[in-house]
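Everything on this sheet refers to the single structure shown next.
All protein chains but one are shown in place.
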Amino acid sequence: MSPSDPELVQRVRQGDLDAYALLMTRYRLRFGRYAYHLLGNESDAEEALQDAFTLAYRSLERCRHPERFAAWLFRILVNRCRTLGTRRGRHEARRAPLEAADAVGVAHPAERDMHREEIHRGLARLVPEQREAFLLKYVEELSYEEMAELTGAGESALKMRVKRACERLRDLLSESYAT
Amino acid sequence: MRPDDDLDSSDREFLERIAAPLRDPVELSDRVERKVIARLRTGAGPVPRAPFRPLIAAALAAGVAAVFALGVLVGRRTAGSAVAEGGPRTIEFVLRTAADSAVTLVGDFNDWDPRATPLHPGAGGVWTVTVPLHPGRYRYTFIVDGSWRRDPAAPRALEDDFGTPTSVITVAQR
Partner (left out) sequence: MLRMTSLLVCLALLRSPADAAAQDPRLAARLDSVTRVQVEALVTSARGEGLPTEPLVQKALEGSSKGAPGPRIVTAVESTFTDLRRARQALGQSAAPDEIVAGAAAIRAGASTTMVAEIHRVAPRDGVAVPLAVFTDLVAGGMTVDAAWRSVSELAERGGDDQAFLDLRDRLRPAVSSP
């Protein structure tokens, strides 16, 4: 049976870097999806994860509830993605992100779905706050309460962002997705 | 379907169709872990935000010309931690200034006495002093060569009863 998060956190606090590597693998697999869809390409997603893991390690004493390490780490990642997204000015439409991902050979069965490229193009055209809210709500399937705690925004503001994302995506995406 | 949304059913169905293919796992390379381990061993990469320290960096980034002209950059950082719940925390006050005479700290914690808490000069024109503060809210200011100077990196105190600027520090329980 694999060690629990609190067990690994305890070992990391005692200086065990291998334990931290195990934690990172666990959460790269769980959180890579969010970073990839928010930032639009594998390279940026990897950078966001690296930064989040580095920050988490260096501030591990502030993780007061190791049994909630996942939520604590995800919050760091959400903030890091936000910082990277803002820094690189991702308000305008980006080039087809999946082309870059294909070049480095990301193994992903859904890339065979041609519609994913269109969805990504649509996501890229959302303002970052709306993209973030849509992904947290509909892809990561968090409650609005959880989203509020992660982002610091109020629930009503988050619902509005999801609604605006919906309106914008309807405008942007092809008729195959519209109702 | 998510009844906590403000969306109607057709909107929710639309978003579900968009989201479904995005829920497939995305497996990024394990070079993520390898790079992080390398960083941790060399000390490279981002550093978590220590209390108050990034305000100095923010002040520099903002390029506040008046502040630079004055030669005053201030910031605070905690040194050490509370010994017990509600016990005092050690707060370090930092001031970079071109002053070559007297720099002192006055506030609610030292009876506003200009003689009580002088700062000590260090390398590069950085003056420092540490003050034990129990959890609470304190107004304070610096006196640089006889002039009262608010800390530009700290919140401004609105209770300005005497016409001179003061700053505020809030010390939490931990």
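A and B label the chains in the order they appear, each numbered from 1.
Heads up, the rule we're going with is that a contact is a pair of C-beta atoms (placed from the backbone, for glycine too) under 8 Å apart; a residue touches a chain by one contact, two chains touch by 3 or more.
Source: prediction; values computed, not measured.
Novice: Check each of B:21, B:88, B:114 or B:132 against the chain that is not shown and name the one that touches it.
Specialist: That would be B:114, which touches the missing chain.
Novice: Thinking of the whole complex, not just what is shown, which of A:60, A:127 or A:148 touches the missing chain?
Specialist: A:148
Novice: Counting contacts across the full complex, list the positions on chain A that touch the omitted chain.
Specialist: Answer for chain A: residues 62, 145, 148-149, 152, 154 touch the chain left out.
Novice: For review purposes, identify every residue of chain B that touches the missing chain, sorted by number.
Specialist: 51, 54-55, 58-59, 61-62, 64, 66-67, 70, 72, 106, 108, 111-114, 135-137, 139, 148-150, 152-153, 155-159, 161-166, 168, 170, 172-174
Throughout what follows, only the chains that are shown with their structure count from here on.
Novice: Quick one: in the complex, what on chain B touches chain A?
Specialist: Result: residues 2, 4-7, 10-11, 13-19, 21-33, 35-37, 39-41, 45-48 of chain B touch chain A.
Novice: Once bound in the complex, which stretches of chain A touch chain B?
Specialist: Chain A reaches chain B through residues 17, 20-21, 24-25, 28-29, 32-33, 35-37, 42, 45-46, 49-51, 53-55, 57-59, 62, 104, 106-110, 113, 115-116, 119, 122, 134-135, 137-139, 143-144, 159-160, 162-163, 165-166, 169-170, 173, 177-179.
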